[in-house]
Structures are given as C-alpha cells and as structure tokens.
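Read through the structure below, which is laid out as structure tokens, and then see the notes.
Complex shown without one protein chain; remaining protein chains in place.
Just so it is clear, A, B and C label the chains in written order, and each chain counts residues from 1 on its own.
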C-alpha cells in the first residue's frame, strides 16, 4: 500500500460547506490580521485559507495593556476584540482582501444575536471571502455575560439567525470552557452550521507577583499555544462523535505531527494561531508533514486521514476518500 | 515596612477547617503515594501536609498502559485510580502513616454518594490523618457518567453525605471542565465543605500519530503541570469571589513565584503534584520562595498573602492577619 | 550574531525577533545594539524563560531571527543639537543612532543612567564611537546622583531628545519634553505576541489623529478618546507629543 501514490499527485483539498480549500491548513482568527504582515516574511499562499480577526458591528478599542503574556509552552492574551467595526472594515479593509493569495474566512463577533446576523449579512460579496466563522465566545449581553458558546440554545440562536441572512457557509467556533461540548456542537449543527471550529482559547489568569496584580489589564485572558493541545485534541475527539459536519481543529499546532493528531481525532482541517508568532513558515512545515504522512500511508486524499484514530468518528469522509481508509489502523483502538 | 519582620519568626501555619498545617505547602493527591518513596530523596517533613492517592471502596487495578505521556510543559495521565480499596488500605497502608513526618490528608474517591460516605467514615481515626479530600471528579455511576464535580447538586450530595458520617474536616476537590465553577463551589460550601481544592487535572487527549491510535490506553487523560497553571489560577480567582472557606490552589506549581500566584489570587494553601516528578525538593524551594516574599513585604503571617491581587476575594484571612494586609497592593487592580 | 542582511539594514531603534530554541514560546524581541562587518549584537539580561534559555545556548548555535523590524528614529535637522537619554538596557537603541549622528556630525550629547555604577552598560561601545558619556546613577555611585531626566533638566536645552528606557523614565522624559516644547522621540517596549503587527497585543494609547494610530472611527458608546498604535509595527519610535500616559 505504501507505494500506491508516491508518484501520483495528492489531493489536499477539503470542503467546508460549499467552500473548497486547496489544502486543510488555515490561519486562525486573531493571529493573522488580514495577512499583509505575514506576506512580508512567508508565502501565505500556501495556507488553504486565512481567517480574519473577528469583526464586530461597532468599532472597538479593545482592552488596556498588558494584553499578552508568555506562559509555559503557551501565551495568554486579552486583546478585547480591538477592531474597526463592520462599516469601516468594509470601506478600508475589505477591498484589499482581493489581493490575498488564498481563500479568506471572515470572522464575526457580537454581543447580541442581531449583531451577529447583521455583521454576517454585510460580509456578503467580499472578494475572496469563502466562509464566515462565528466567534461565539464573547459574553452574551442579553444573558448576563454568559458566552453564546456555553449553552446549546444560545449558540443555536446565533447560528440560525446568521444562516437566515448570510449566503456564505457558516462555521461556529466553540470554546472549551464547558463540561460537555457534544450537546453544544449538536445544537450548532441542527441550527444549520456548515462546520465547527474548535477550540477557541482556554480561560486563564496570570498574576504579577511583584506587584500583586493580575498581569493582564483585563484580568482574564485566553490561553493558547502547545500547552493547550491535549485539551483541543480532546475537544475534537469528543465532538467528532457527535456531529457529521466538518471540524476545523486548532490549539497548539506547531508541526505536521501535531496537525495529524487533530485530523486523526476527527478534524477535516486544522488552524494554526499562536505558532505563527514563533515560526511564520509553520504552515508550510505542517503541510509538508501531512504530505509526508500521506505518502508514507499511501493515501491520495487528505480527507482520508480524518478520524483514523477515533472509532466513534461520526462524520463522513468525502466519498472518494472512503476507499483509502486503512481499516487496520483502527485495530487495537482502545475504547 | 520591609524591615518589620526580617528578624522575627514568621507564622507559616494555615487552617483547613479544624486542621492546622505547619505551612501551606501540600503534596497533591496521586503524586506522592504515601510519602515513603519521596522520603528516600528529600525531606518530606517540610511539606505542611501530604495528600494520599485517592482510595476507593473496592480495590481497583486501574487502566491499561500507557498511562502517562509527556506534553508541552506538562503531562497527561490516566492511572484509573489503581488502588487497594479501603479494607486493604486500612490493614496494609494506614498503620505506616503514623511514621509520616508531617500531616496527612486522606483522599477519597467513589462512584456513588454512598461509596464516598462509606470510605470517608472508615478513614476516621487513622494516625496523622487531619483531613479528608473528596476526589469528586470520577464519573458518577448513578448519573450516566457525568462527574460529581460537574453539577452543584451532585457535589452537594456527596459533601453532605460525607459530612454526616465523617469527623475530619472535608475538602471538596473541583475540576476545571465546567463553564462556571462558582455555583459548584458555593454548593459545596453550603453542603458543609470545610475547604475546596482546585484544580484537578484538565481533560486531554494525545494521539500516537505513527499508529493512528490514542496514546493513552484510556484515550482521555488528565493534563497537569505548568501548562495548566493559568487555567488553575483562573479557577482560584473565580472561586475566591464566591465562597468564604479556604481554597487549596494547585496546577503547575514549580516555584515560590508560582505558588504566590495562587495565594494572591485567593488560595489559603497550595498543592504541588507533577513538579515533584521533576524536582523532589520542589516543596522546599516553594516554601523558601514564599518566605522570601513575606520578608520582602514585611508580613509575618502567610495568611496575609491570600487574595492580595484579587479585589473580589470573599474569604476571611485569619483575624491576626488582617492588619498585615497592605492595602496599597490593591490599588490599581483592574476589575 | 552573524547575519549580513540584518547587520547592513539595521537602523537606529530597530529590533530583531528571535526564536529561542526549545519548548514553545513566542519570539523574543531584542533591540539591535551594534551592527558592523556582517555581525550585530544584542544586550540583554535574564528576565525570564526566553532570555534565560538564550543566555544558556551553546555558542555557535544557529538561531532563527526576523528583522530588522520596526520604524526608526528620524535624524535631527541640520545644526540641531541632539541629546540621547538612555536608561538601563534602553541604551541598546542608541549605538546605531550615535553612529549615524557622528557620521552626520550632529552636535550630540549622551546621558546614560543606571541603578548604580556596576549596572552601567554600553558605555565603552559608545565611548569608542568618540562620545563623552554623561553618567547618572540612582544611588550616586558614579556621575550625576539622580535620574537621567533630572540630568537632562539640569543641562542646557537640546533641540531634539531621543529616549529609551523603563516606562517610568520615558514618561518623565515625555512630560519634560512636552512641557518644555522640545521635540522628543522615544523608543517603547511592550510584551509582544507576534512582533509583526498582526495580533494587536502590543498597543500604546496615542492621541487621535496620530498617523501611527489605527485611524478607525470612535465607537458610539466608547468613552476613551484616544487611538491605539502597535509598538511592534507602528513603532517602536513615537513622538512624545503623540503618546498618552494613562497611569
């Protein structure tokens, strides 16, 4: 089997709803701005897509400083959704997206269901934008600050409202700070989500011991980077048994091996956030690692790697891919 | 102020219910067995207390191998509560606890409320044992596998049942995998808990990419070590605003500075788990770091450090301590 | 460190972002100190994890290094008197500037401050460029007894001030410059995430209208009337008259 495809071209493309990405490596929201900065230091066209920083209805100054802090094998951030708001974004930023040399996923954040729906609708028709990601981890103004992604009913409300008004495929982004992600993921799928991203940053706090104060001005921040990778793989593993829509796995991916953990757990694509801050070429290294794995296994379509380690994987691989799935790799899986 | 106490003796003692520990550094459950192994390589008497591996009603073989895995700045474990069960524990292990050169906290785990109450009751009267910790993070047999620590009502049921039958002070140990720890902590306090430990390991999974299988035989494991420290400090910070009983903070403590993060966030004591696996002298280094901080601040009682960085800290420091609390350290706290 | 391109292109106040080998951490930003003959140097202290790991690297270990990054100090107009005001390791921003000012034959004074005599860094390299260094120490163990800003106040006024150092010093320098109406450029530091301008983790408040700010409109209910600029990409150099000191 190992010889099967070593000479033939590999099919790296993946589908997120109606969007077809040339490869499954995505830049995570908030870590790539609009791509321009990284274009100076790497080849961003090798990303299957880049996700924009989340856009809100109104402009936001964001949190005071400090906003970031190094932690063991990770970082803590509390940017506070600084951004121009949808109007100014459409005027000043959206036109330049035509020049991004890969697909673009626009990220939408909001504090009410209506804000999500409004911003999502306005995102329609921007050149290069192939999907919308909903950052439902911001506190819900209508429900005493609980996040939309904390309850099945509230995430369903956001997804349903957006689906009614947006034409692009919709990705709901889940956060790990819940006791059970499965009902939340199911609610998002039932409300019409075309895919799910997981995970957003994990809540964390660091204390400045010298001054006996929280290190971040916002007190609480989001923990990201390799430190959280096992938490993120766990989230993908769990959700992969609960829904059939594609999953975009993220959280601490630094290498091809790391990305394969997510694919094998059940993700159809992966996103890289914090690791860009260390190595701007990280996406190319991750892609090369996945390609090497495919050649080693003799599989031709990247979609056939999805869920290989997870006997409860509920999603469907693309039809063409099913044949390439080596059944033997499931043998001995511990349940 | 710095000169206040440099020459006088410091009071390092802390109270956990009726138990008085000589210092606030505790060995975390599952990481110290019964102390004997570490006695060979370090001075365990410098621990304020050591917590035993959780004991269940019946003997348990635990999970298959592999049970542990290194992760970035942490480790993943799924031991599966291997242990002798309470009868054999009382016969074979309990008598030797008389020789442990510091206080002992016994840890109890169970799959039904009755199991907790039964094991807790049997722990009564063991020499050196000053408190009981309830490891309520195991799946609840009566409620379809949800953990006791996931719901206010189920943690309250365990604590109330134990309090009725055990004479020792009771510490409930919370797990971080919930959307909001505050109601759970409140429920434990209302049910009679004398203190809370937080946090238990964070759920995680790692995949063996070579074999496309989960790396742990149990699939899911618990992530511990410095990687989770910001998550643990966040948990202490949140819970410190919700309850008035003492908190034992743990998760990734390696140095005095790390321990101070927990104390300043609102913990009255700290526990060290995984870091013992790196440096068996870690408790002495942590203690020395706290002592240095106290001398630097001129405070005489370690209890006066509790909650210094947390303006919402709801607990009470011991009466004597209140005077030593330097109000200025709260100035500028961001809320 | 050896890197032809960085050594050639480095401008005053620019920095590099280093990938310190080992377990994950974001890149470490360090100011470019000297730069010549295909090599450049950095000055750093063991603050925490990354600088400690950097200090313990075997000599000759290859390092991934992005740079030079950031904007740069603008040169004084002809005939202007310039004063360089450096606090502690902030001196790292000034070797390149001093070299350029020397080459331009600008009238330049260097005020260099430190806690005490033993913690003065950078003096020899700057002296080697042919400058007299005016030393200040907090404890009076050498030179002027007091802060660099006190020293600047006590000296005849300059036309342009260049500052780099700890936040308290920069704040005092800006206040002095703004009150005295002297042009002043400062190179700032913050915790960086990406070092490239994408994460918005390193902002400083600047007055609305500052060309380095984001320039997007004020939100309806936003009470703060300033803008943010990214230290990593819009700076590190800002005009004293643009920077707001909120605390």
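The rule we apply is simple: a residue touches a chain if its C-beta (ideal position, glycine included) is under 8 Å from a C-beta of that chain, and two chains touch if they have at least 3 such contacts.
Keep in mind that this is a model prediction, so the values were computed, not measured.
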| item | value |
| --- | --- |
| Visible chains in contact with the missing one | A, B, C |
| Selected from B:23, B:274 or B:304 as touching the chain missing from the view | B:274 |
| Residue of B:58, B:112, B:220 or B:241 in touch with the missing chain, whole complex considered | B:58 |
| Hidden-chain contact residue, picked from the options C:9, C:49, C:100 or C:159 | C:49 |
| Contacts of subunit C with the absent chain, listed as residue ranges | 21-23, 49, 53, 56-58, 61 |
| Absent-chain interface as seen on subunit B, which is shown | 30-33, 37-38, 40-41, 53, 58-62, 64-70, 72-75, 77, 79, 82-85, 87-88, 92, 225-227, 252, 254, 274-280 |
| Subunit A residues that touch the omitted chain in the full complex | 72-73, 332 |
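In this text, only the chains that are shown with their structure count from here on.
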| item | value |
| --- | --- |
| Most central chain, Cα average position | A |
| Euclidean distance of C-alpha centroids - subunit A vs subunit B, Å | 34 |
| Whole-Å separation of chain centres (CA-atom averages), subunit A against subunit C | 36 |
| Multi-partner residues of subunit B (at least 2 other chains) | 72-73, 332 |
| Touching two or more other chains - residue numbers and ranges from subunit C | 23-24 |
